[in-house]
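I have placed the structure first, in the form of structure tokens, so that the comments after it can refer back to it.
A single protein chain has been omitted from the complex, and every remaining protein chain is retained in its original position.
Here the chain labels run A and B in written order, and each chain numbers its own residues starting at 1.
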Amino acid sequence: MNFDDTPQEAEFRATARKWVAANAPKEFEEELSKSSLGRIRLAKHDMVEVGKTWQKKKAEGGWACLHWPKEYGGRGATPIEKVIWQQEEGVYGKLTQPFQIGEGMCGPTVMAFGTEDAKRRYLPKLASGEEIWCQLFSEPAGGSDVAGLRTRAEKQGDNWVINGQKIWTSGAHYSDYGLLITRTDPNVPKHKGLTMFFLDMKSKGVEVRPIKQANGMQEFNEVYFTDVVIPDSQRLGAVGDGWSVSLTTLMNERMSIGSRLATGLPEMFEFCSNLMTDDGLAIDDPATRSKLASWAVKASGLKYTSYRAISALSKGERPGPENSIGKLVSGTMLQDIATYAMDLEGASGALTGLDEETASGQFQQMLLSSPSMRIAGGTDEILRNIIAERVLGLPGDIRVDKDVPFNKIPTKGR
Amino acid sequence: MNFDFSDEQKQMRDAARKFLTEKCPPKAVREVLDGKATYDKALWTGLAEMGFLGVAIPEEFGGAGAGHLELCVIAEEMGRALAPVPFASTVYLAAEALLLAGSDAQKQKWLPKIASGEAIGTLALFEGKGNPSPQAIKLSASGGTLNGVKKPVPDGAIADFAIVAARTGSTGRDADISLFLVDLKAGGVEVRSLTNIDPTHGQAELTFKNCKAEPLGAAGDGWSILTQVLDRAAVLVAFEQVGGSDRALEMGRDYALDRIAFGRPIGSFQAVKHILADMYVSATLARSNCYYGAWALSTNASELPEAAAAARISATQAFQHCSKNNIQVHGGMGFTWEFDCHMYYRRANATAVTLGSLSYWEDQLIDRMRKKNAA
Partner (left out) sequence: MNFDDTPQEAAFRAEAKAWIAANAPKQYEDELRKSSLGRTALRDANILEVAKVWQKKKADAGWACLHWPKEYGGRGSSPIERVIWQQEEGPFGKLSGIFIIGHGMCGPTMMAFAGEAEKKKYLPPLASGEKVWCQLFSEPAGGSDVAGLRTRAEKKGDDWIINGQKIWTSGAHYSDYGILLTRTDPNVAKHKGLTMFFLDMKSPGVDIRPIKQASGQSDFNEVYFTDVKIPDSQRLGAVNDGWNVSLTTLMNERMSIGAGVSTGFPELFDFCNSLMLDDGPAIEDRNVRSRLANYAVKASGLKYTSMRAISALSKGDRPGPENSIGKLVAGSMVQEVAMYALDLQGAAGALSGPEDAEIAGKFQAMLLRAPGTRVEGGTDEIMRNIIAERVLGLPGDIRVDKDVPFNKIPTNGRA
């Protein structure tokens, strides 16, 4: 057992490190290293523009979408090389946020189901960040229950006509293309009447409206479709086979390995180390220490769980299911940490202004953003179901809607 | 044993709920949330007309002369409705301090104005980070003038007067602290609004520069009065928290009944049911602790310090628990600005630290239980 690179890995790391040192936009390093959950913004620059520049530079140097084949804009790297790259890219990795959905979900789906022409046309530009993709799956009626979606696609000649509404679409407002799952047959059970497409987000009839979140920010959108026309050539997979296609997208979870989830612990530890209370430094207080210790072992547990997955990759094995605990653990932890940091500040804990000696308001922002960590990308409850069912092998929940035609499923509880 | 509110008090609760449902719907709360107003002036006037502002103020000072049990039931409704008015600062802090320690002239001057809605009051205690403690009070008073900075002061930007905790000695004992009453409209005070996680209740920084002030209560009695005021306010704020907890629980329950996923109401899944059952448990424990606090407050019982701390802790935990899990039950929609869930989450976490944080009250509770045990 060791934490060393193999000789090949070490060589790859040296190459990556050298390239990053020579090419990364160092002027943003400090700002990026300070940004935490709920505030990834650059004070004086448009985050998407800076991200695009960095991504293009990486693509030209052969460092974009490392694990993709070269002909589609990648490097043909191994999974462990991708992890090493992420480690070396470090804080600049935060700049790739606008491309994550495209790279992690849309790209792999186009790669698996697109025609060769489509792959050559779209994937290299996706990889280089010149074109940004978004994913249009969630709907008001289908959150955790993705297959409950209602957006209709109807065939008209060689085209499909789309009507409906998507929600929680990250980056729809700056995306060029989107991966869209629709209902093409409401008369069959819900998983069987779905079809997947990709479309130009500038198509006529597409309307993007930002959603104001509980924390005051706007990271997501509602997207409305009114008689939007999509050529049949942009269909991915067979008609009625959209659910299987979407599983390819959703299962592409490996991307998360090695990219650390925020837990709030480093921020909290630093905060407690510096905070003077009436009785001395917060970190000398037994109550604070007991809490910090509990969080510290959770954070280190997550870190080393991810190391175990990386080791599996390094040996060319498929990582086990352990990594699925990450978001479940870190979501609640962020919320608890933020609450306790505010507690330690006393009545001033509720203040949010940058100049209110409240640790720059970072915990207040963390508190307001943390509920979304427990919901987005699978609620805590869905994640527990996944662990119970896929990892522990417990039976799935009883599905009363499984064999019922979609248009016979109730839509309102009371 | 009659450990319950009387029928008359319950009728008052119903009247308050009816009034607030009508005059303080979420839309009205959002006017203040979105910064279109500093507080809901129309609601404030309405509360005065209903007699709610002076419910615990004796008739001789312009109040209704009812009592603290009546104030508790109204507090619960205020919390439930997230009323965006300076009720807590004016009624629980300023009015209680006046009732406890004010001279007859001070009471005659300010209490009728509180009851009629003409005056907003507050308590200026904190000076930056930290919890209530005599050592943390640096603002100095000498020769009837105050110098120093208070922050955060609840509703400090809209208050007409403030009760100010000041240092009048340096012996290192509680007797170093005295209280003063300051007419904030009379000059000598600079006011700066502060942003906070719950914009429906304002916070401010008050800078006192050679500000004229009159003593409230005897010199050196400040800390002892403050302790009593905080205990009383702790019970009353706890009722607001219980009201908020109950509403958050109801919102979650209603959504779980309405929302369909996988062909059935999400409330039929045990994972969701158990979240809601646990919310009910914490809200119930808090309510029962609050009732005991209400009894102690209304009878001025020697148990009040312990009862107040227990009510405060229990209600803080319940409101934080219920408001965050209400969002969880709502899923993504609960995280939108459009849904009201975040308003309860904001309020819960803001009220968790006003009057001093949970850790502070935990410490107080055990201190007080220990003293009682030793006695």
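By our rule, a residue touches a chain if its C-beta (ideal position, glycine included) is under 8 Å from a C-beta of that chain, and two chains touch if they have at least 3 such contacts.
Here the structure is a predicted model, which is why all the values come from computation and not from measurement.
Over the full complex, note down every shown chain the hidden chain is touching.
When the full complex is considered, the omitted chain touches A, B.
Identify the residue among B:Arg13, B:Arg30, B:Lys107 or B:Arg264 that touches the chain left out of the display.
B:Arg264
With respect to the chain omitted from the figure, which of B:Val29, B:Leu43, B:Leu69 or B:Ala348 is a touching residue?
Hidden-chain contact among the options goes to B:Leu69.
By the contact criterion defined above, which parts of chain B meet the unshown chain? Give residue numbers in ascending order.
The missing chain touches chain B at positions 1-6, 69, 249, 253, 256-257, 264-265, 267-268, 270, 273-274, 276-278, 280-281, 284-289, 291-292, 294-295, 298-299, 309-310, 313-314, 317, 359, 361-363, 365-367, 369-370, 373.
Touching the missing chain, which residues of chain A?
285-290, 395, 398, 400
Just so it is clear, only the chains that are shown with their structure count from here on.
What is the distance in Å between the mean C-alpha positions of chain A and chain B?
Chain centres of chain A and chain B, defined by C-alpha means, are spaced 40 Å apart.
Of all residues in chain A, which touch chain B in the complex?
138, 140-145, 148, 167-168, 211-216, 275, 277-278, 287, 335, 339, 342-353, 356-358, 364, 367-368, 371-372, 374-376, 379-381, 384-385, 397, 399-402, 404, 409-414
State the interface residues of chain B toward chain A in the complex, per the touch definition above.
125-126, 128-133, 135-136, 151-152, 194-198, 203, 256-267, 269, 271-272, 275, 320, 324, 327-328, 331-339, 341-342, 345-346, 349-350, 352-360
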